[in-house]
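Submitted below is the structure of interest, expressed as structure tokens.
Every protein chain except one is present and positioned as in the full complex.
Should a chain be cited, it is by its letter among A, B and C, assigned in written order, with residues numbered from 1 in that chain.
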Amino acid sequence: MTVERSAIRVGMVGYGFMGAAHSQAWRSVGPFFDLGRQPAMVALCGRDQEAVTVAAERMGWHDVETDWKQLVTRDDIDLVDICTPGGSHAEIAIAALEAGKHVFCEKPLSNTLPEAEAMVAAAAKAQERGVRSMVGFNYRRVPALALARRLVADGRLGTIRHVRAVYLQDWITDPEFPLVWRLQRDLAGSGALGDIGSHIVDLAQHVIGDRLTRVSGLTETFIRHRPLSGGASTGLSASGGEGIGEVTVDDAALFLGRFGGGAVASFEATRLATGRKNAMRLEINGSAGSLAFDLESMNELSFYDGTQPADTAGFHRILVTEPTHPYVAAWWPPGHLLGYEHSFTHEVADLLADIAADRDPTPSFADGLQVQQVLTAVERSAAGDGGWEDVGR
Amino acid sequence: MTVERSAIRVGMVGYGFMGAAHSQAWRSVGPFFDLGRQPAMVALCGRDQEAVTVAAERMGWHDVETDWKQLVTRDDIDLVDICTPGGSHAEIAIAALEAGKHVFCEKPLSNTLPEAEAMVAAAAKAQERGVRSMVGFNYRRVPALALARRLVADGRLGTIRHVRAVYLQDWITDPEFPLVWRLQRDLAGSGALGDIGSHIVDLAQHVIGDRLTRVSGLTETFIRHRPLSGGASTGLSASGGEGIGEVTVDDAALFLGRFGGGAVASFEATRLATGRKNAMRLEINGSAGSLAFDLESMNELSFYDGTQPADTAGFHRILVTEPTHPYVAAWWPPGHLLGYEHSFTHEVADLLADIAADRDPTPSFADGLQVQQVLTAVERSAAGDGGWEDVGR
Amino acid sequence: MTVERSAIRVGMVGYGFMGAAHSQAWRSVGPFFDLGRQPAMVALCGRDQEAVTVAAERMGWHDVETDWKQLVTRDDIDLVDICTPGGSHAEIAIAALEAGKHVFCEKPLSNTLPEAEAMVAAAAKAQERGVRSMVGFNYRRVPALALARRLVADGRLGTIRHVRAVYLQDWITDPEFPLVWRLQRDLAGSGALGDIGSHIVDLAQHVIGDRLTRVSGLTETFIRHRPLSGGASTGLSASGGEGIGEVTVDDAALFLGRFGGGAVASFEATRLATGRKNAMRLEINGSAGSLAFDLESMNELSFYDGTQPADTAGFHRILVTEPTHPYVAAWWPPGHLLGYEHSFTHEVADLLADIAADRDPTPSFADGLQVQQVLTAVERSAAGDGGWEDVGR
Partner (left out) sequence: MTVERSAIRVGMVGYGFMGAAHSQAWRSVGPFFDLGRQPAMVALCGRDQEAVTVAAERMGWHDVETDWKQLVTRDDIDLVDICTPGGSHAEIAIAALEAGKHVFCEKPLSNTLPEAEAMVAAAAKAQERGVRSMVGFNYRRVPALALARRLVADGRLGTIRHVRAVYLQDWITDPEFPLVWRLQRDLAGSGALGDIGSHIVDLAQHVIGDRLTRVSGLTETFIRHRPLSGGASTGLSASGGEGIGEVTVDDAALFLGRFGGGAVASFEATRLATGRKNAMRLEINGSAGSLAFDLESMNELSFYDGTQPADTAGFHRILVTEPTHPYVAAWWPPGHLLGYEHSFTHEVADLLADIAADRDPTPSFADGLQVQQVLTAVERSAAGDGGWEDVGR
């Protein structure tokens, strides 16, 4: 493998669903984006030598490691990309940062607040030495959502009053769906709340440029026992095995929130919304306009401009495929859609640009921690009588 | 029945589907519209004494007649509303006009061109004596379509280049659906072409304010034989009887057109578009903007303003329920929908206002004749080799 | 006025927005529905003799009264229809019931719980004498929502897990919109919560056939002072006057709920959702299927049948205009839309049928009281720390 001198040499840990998405991003970013420094896909790390070798070959990684501790200290690695389940994020990220590697860590930042706080501290220390870190809330880089943020920032919505955010999936509606790792608290940290609720909390805050100060809510586990998982699960599908186990995470979480700037909000994350596959929807109402988005139609943004004359006022269905739209100029002509994986390509494009420019990328580990503080406050409220809890208390 | 001196006294012939719609319009127009002269529902005419008596009582008509010739010469009638099948329109309308009655005639104006021409001549003669006539293309008064016309007239679309109009229904998809009068040429004149194709021809011309000069097309009858109709058919439903008869009208008609001003157009009318119940859709593209409408969502108009900045350009979904929209102020607050029957109420509101103001209402009989000339040209093209035919040749 | 012996003779109090809607229902029900007993529009009651006379003539009422106490004791009145603001409902309804008149009372049942309780008691007492009462949650009779209830009742959704209900309007987004009666607690009882939140509480419970047991939530008034209302306000529009007054009701209310059967729910009612005119949306997810509805597209119901094969599974856009759908057979052929006012016609059709059949109509006053108990619990939670409150405590 010949690597350009200026290349940013990447080592990735984990090669499941997220690993596949990140690999596609690392492969695709160069051909489409003008980068000061190109990525080089140096090594993929996984515990099973044979499996990781097969994966590396398939996904385009030059070399493999079976011990992440080896990976994070290799001289020929500049950046560590962490795609493992949340429980291992802290250990890997902190070691990588201490070894002077930039870190790109999938969300959620970690499974616990103390881990997240330690990661933020490590990131701050590393940052003093020019080492960068970023947490992977990929949906920020969906062009329609980046455009949404721009419209709010440009004042097109006026004062924000209402936020409505739901993330609806249905992949565990069937009670026979087995007890995969995402349904076990010790491995996944939490259920729908942490997995997909974290996305809508991050996005709502990011798009309107404000933060939740108080939340109140509930969590619910509708199906409390499930068959034990028999074998390998990939992505969001799995096959059942023998025996029955307890589901130790939430199936759904609903909560209300108040933003610092006065907006009120409702949130819902569930994996049992029959028929909704990936319906992450965000609606925002401001004094001057409104926005609506649905990830199941991710190339569209609905925008209501309250300053229009009444006769022709209406929600614009903006097809976010124009060259003036965020990230779009790198791709195809107007009307040619982008997909899920492009959000990851945009993430690494920005990350590479920030590293090349000696800038801190966003969302930072601190941003990731703050999202977890919100979720923790929701869990506190849900565990109590459902009343208001301060975020970051 | 006490009738105000200034009232316009109405006699209606026919009490099927259209009769029910017109009756609701005559009943509802007074409470919602500011009228110079109120209507009075004086008499309903039908051949079956018992049936027409029941219908009159139910629909709010004060008196009945069993012979339309009696009705059109009654002294206490100012306006004759014709809701019978097209084959009888000419005779009734001409007699009524000659008797000095205003005439409101359902579309199509008639089943044949000579009849339509005679009606136009009678209307012209009557008009000299202040007697008014109007043909019932009710969809012109759907608020969204009236708004569409206004936007085009205001230049919001620039030069019109494309018109796309379809009217899709599916009520005769089932080959066991019987041979009702609408499927017999001697009674109905033509099939989908005349019944629903006439609507889209009228609307396309009305909304863009231009006329078709040439057309070319095809007609098709997919199901050539059907069970004889056993009994009464109402609206668009019927029950089968015994025996088999020949379908003598078209099931579908497709044609292309050229407008005087340079726009090109495609039209399609069919009763076998499975799943489409009343999908009258109109799309218009101009140099400065575009419009789209679907009767199955009749309170909405989609408008693309080509002068918008690219970032937020998109089709506006205008909910046509604002007080500034045509006809809407008479009804409910914003966001409260109107239905099918309101288009008829708007028709009679305008007709009454025109009569009160001594103005000619539109669409005129001449407008109805011109639509039939278009349809006749389509039939000529379809009967030949499908080449261009001049309208009104 | 000649009135059939069997007619149900109606007297109506109030002739604003709701009075116009009810009048259209009373006028239209006879021509379209097969009724055992026809309504007769005997008298309209309002305080201003001149204004009520004009209104009565316009809306089709035979006689007028200026004192509701006279109206409710007239011998020629069988049913009192109450369309006044909520603060007067209790007094009028109780007097009418005591006078042996059937009562049809617009929602909300009343502005206070004690009033509502007194009304329920009066209704129960009257019911022993065969006197009927009904509260006007008209949206239950929108065909799509009646179909929704039927699908749930038929088990097509399985066990209900999620309810999501919002009612979004924007008519007071402008801070210059004046302080109309609906924004004053003494007249309106509450704001968005009582006016439109009551609709979604009633509907959610009605459609899924279950009741909320606990709620927690918040209310917010974004614009705390407004110009005093200068003159007459009609419907939801008004013109400003001089001076500034305090808004004493909520602009918005958000709350979570738990149903007796285990479903969790979120609710939001607001009048400041810029661009949303009448967006009452209801989503339900069950173990076997899901439903979605939006009042801005009120002739449609989205239904997901979880038992479909994966290849063709998807939300059905049901155009609720088939003769098999609730109430539809009375109207037009498939694909011909109904509007807002039809829900009232369906209400009175059912009410008249129930009276003719000596049955209790629904929703009952007790149903109306229970909705207010829910809203009161929300207000308690909002006034406290946002924690759970039992309904009907």
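The definition used in the following text is that a residue touches a chain if its C-beta (ideal position, glycine included) is under 8 Å from a C-beta of that chain, and two chains touch if they have at least 3 such contacts.
What you see is a predicted model, and the numbers here were worked out from it, not measured in a lab.
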Residue of B:T84, B:N111 or B:S216 in touch with the missing chain, whole complex considered: B:S216
Listed residues A:T112, A:Q127 or A:N278, member touching the removed chain: A:N278
Touch assignment to the omitted chain, from B:R164, B:R185 or B:R380, lands on B:R164
Chain not shown: contacting residue from B:T84, B:S110 or B:S290: B:S290
The one of A:D67, A:D186, A:E296 or A:D390 in touch with the missing chain is A:E296
Among C:A313, C:A330 or C:A353, which residue is in contact with the omitted chain in the full complex? C:A313
Touching the unshown chain, chain B contributes residues 157, 161-162, 164, 166, 168, 170, 173, 216-218, 220, 222, 252, 254-256, 258, 262, 264-266, 268, 270, 272-276, 285-290, 304, 306, 313-315, 384-388
Given the full complex, what residues of chain A touch the hidden partner chain? 17, 20-21, 23-24, 27-28, 30-31, 58-60, 169, 171, 235-237, 276-279, 295-299, 319, 321, 323, 332-342
Under the stated touch rule, tell me which residues of chain C contact the chain that is not displayed. 147, 150-151, 156, 303, 305, 308, 310-319, 322-325
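Note that in this section only the chains that are shown with their structure count from here on.
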Measuring centre to centre, with centres taken as mean CA positions, what chain is farthest from chain A? B
Taking the mean of the CA coordinates per chain, how far is chain A from chain B in Å? 54
List the centre-to-centre spacing of chain A and chain C in whole Å, with centres computed as mean CA coordinates. 42
Using mean C-alpha positions as chain centres, tell me how far chain B is from chain C in Å, no decimals. 35
Give me the residues of chain C that touch two or more other chains. 276
